[in-house]
Structures are given as C-alpha cells and as structure tokens.
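Worksheet for the structure shown next.
Moving on to chain A:
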Amino acid sequence: MSSHPTGMAVNTRLVARPVPGLFTRLWTGSLSHWVGQYSHPMTWTGLTIFVLLLLFSWGGPWVYPADPLAIHANHILLAPSWRFPLGTDNLGRNMLARMMAGGRVTLEVGLLGSFIALFMGVLYGMSAALSPRWLDKVLMRLLDALLALPGLVLMIFFAALVPLNALSLVLVLGFLSWPGLARIVRNEALAYKERDYVLAARQFGAGTFYIARTHLMRSMLPILIVNATFMVADLILALSGLSFLGLGIQPPHPSWGGLLNDGLQLVIIGPWWLIVFPGLAIFLAIVAMNVLGQGLLARLEGR
Partner candidate 1 sequence: MRAVIPPKPGPAGLQVQDLGVSFGRGRKAFDVIDSLSFQVGAGETLGLVGESGSGKSMTAAALMGLLPWGGRISAGSVRLDGTELTQLSAPALRAVRGREIGMIFQNPLSSLNPSLTIAQQIAEPYRLYGGADAQAARTHALDLLREVGVPDAARRLDDYPHQFSGGMRQRVMIAMALVCHPRLLIADEPTTALDVITQAQILRLIRRLQKALGMAVIFITHDLSLVAEHADSVMVLYAGRAVEQGPAEAFFRAPRHPYSQALLHAIPRLAKPEERLSDIDGLPPRPQEFSKGCRFAPRCPAVTPECLNAYPQRQGGAHHFYCMHPVGGSA
Partner candidate 2 sequence: MKRMILNRLGTSALSLFLLVTIVFFMIHATPGGPAYSILGLHATPQAVAALDRQMGLDHPVWQQYGIWWEHLLEGNLGYSFTQHAPVASLMGAYLKNSILLYALATAIAIVFSVIIGMWQGYWAERTPGLVIGGLQMIVYSLPVFFIGTLLILFFAIDLNWFPPGGIGGDEHWQSGGAHIGSYIQHMILPGVTLALPLTAGLSRYFGHQARDEYRLDYVRTARARGVPPFRIAVNHVLRNAIRPLVTVIGMMIPAIFVGGVLTESVFNYPGLGWLLWRSALEQDYPTLTAIVLLIGILTILGNLGADLLNSILDVRVRYE
C-alpha cells in the first residue's frame, strides 16, 4: 500500500469506466474540451501553486541572482529584510538563494523519481494482470511482502548503502515507491480485461501487448494521472524526509528538507525563518499535488 489513503481509495472507489479517446482528443487539438472535462477549482488551485513553486525555483535566480553557497561572516543569522528577503543562516548564507536551489533539487528528484515509480508500477501491475492466474498470484504475494515494508524505512536502508547524490536518490526513491501503484494498476487492468471491447479485440487476434498498450492503458489513464500526482507528493515528502534526516541531499548543497534540519539544529536560538520557509515550501509542494489529485479525482467520480 502506498502510505497515501487517498491514493488507496482511488482503486476501490472508482467505478471502472472507459474514457474513450482521451489521447485522441488531445492529439486532434481540442484541448479545451479535455480541460473542460477535467477542470475543477481544486485542480486549478493545485496546479497554480505547483507552477508558482516551479517558477520560484527555476525562474527565481534570474530575478534574484545570489550564490546559495557563498559564506559571509559579516551577516550571520539575519532575520528577513529587504537585503535578505528570507534572512541568512548561521554561516551568513543567503536563505532566499538557498531556497531556490533547494527547490530545484527537491522538485527535480521528486518528479524524476515519480516517472520511474510510475513506469515500474505500470510494468509490474500490467504484467501481473496479463499473466496466467498462478503467476499473478505469486506476483501479488510478493507485492504483499514488499508492502509490509513501509516506503521510508526501505529508503533509509538503501540510503545508508549508496553514495548520496541527486541521481542515486532518484533511483532509490523511484525503485522503492512503485508497489502501491502496481496493485492499483493490476486491479484496474483486471477490471478492464473482461470488458466486451477487450474480449472483442482479443477475438480479432489482437496480441496481449497490443491490448495492454491500447485498450487497458487508455482506459486507466485518468486513474494513472491522479495517482501520479499523489506519487509526486509522496516522493517530495520522502526526499525531504530523507534530506531532513541527513540521508538525502548532502550539505553544503541545499534542499528543502536539509534546510529545515539546519533550522532545527539552531532551534535553541530560535531563528524562525530557517524553519518556517523551508517547511512551508515542502508543505506547499505536497498540498499542491494532493489538491490537484483530489480535484481530478472529484471530476472522475462525476462530482
């Protein structure tokens, strides 16, 4: 199970129904129709917050160019001011610049890791669904055993084994986050597999791979999109957690989780800006993705 209750609910609550031509509509250019069908106030709220965070992290340096690693002994632990909008840390480093740099690595690793996890989850889930019954059973038992190990616990285990940099973290996060999704994909695929149009395609001699690629994937695309948003939220949380624990992005390179931990180390002298800003950034990224996913889910369920 992914540790995400809403993600869990996707599987059980969604009544399987085909959404024909979702790709087709995209390709033929009637994007507005597609947007209209899936638009929901929550979707727009989440999307807006997330885009703002992306702009902050990647566009910010153009507006406010400053070195996130430069140490200045003459302005240590300054509260937010015009010169340092988010203050400085105990080495006099510019917090705003560090937040931007931390955002880049956090969002990057979160998004890339999600791609891997999504790919793995679909691959495993589809394989199980399209396998003979006995193999499906074996694969599902294996999944159960894997799901008994909470994601973050496994990540901590592997983080202790690998050299910690952005690439290895993408791999660790990606390859450890797919089991929950795999189960959803497998159950969805099983539900669609017995549909008339799939049976018909089979009768016309369509191969297993063709069916998986066209019919099953297309039918479950909306559910995948919803789960992808939850996945991004989960991985941003996981990466921030690891970095917070000192097992993620390593100092001096900033990441939101690492910055929050720096703040915690100095909590005794109470520099709130070192705690509130990174924490808020992580929260905003997660809430953006969760709200976005909930909005999509609401539309899928016909609310």
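Criterion applied: all candidates are chains of the complex that A comes from, given by their letters.
The working rule: a residue touches a chain if its C-beta (ideal position, glycine included) is under 8 Å from a C-beta of that chain, and two chains touch if they have at least 3 such contacts; residues count from 1.
Remember, it's a predicted structure, so these values are computed and weren't measured experimentally.
Asker: For chain A, which of 1 or 2 is the touching one in this complex?
Answerer: Only one option touches chain A, namely 2.
Asker: Which residues, counting only chain A, touch candidate 2 once they are in their complex?
Answerer: The contact residues of chain A facing candidate 2 are 1, 3, 5-6, 8, 141-142, 144-154, 156-163, 233, 237, 240-241, 244-247, 257, 260-261, 263-264, 267-268, 270, 272, 275-276, 279, 282-283, 286-287, 290-291, 294.
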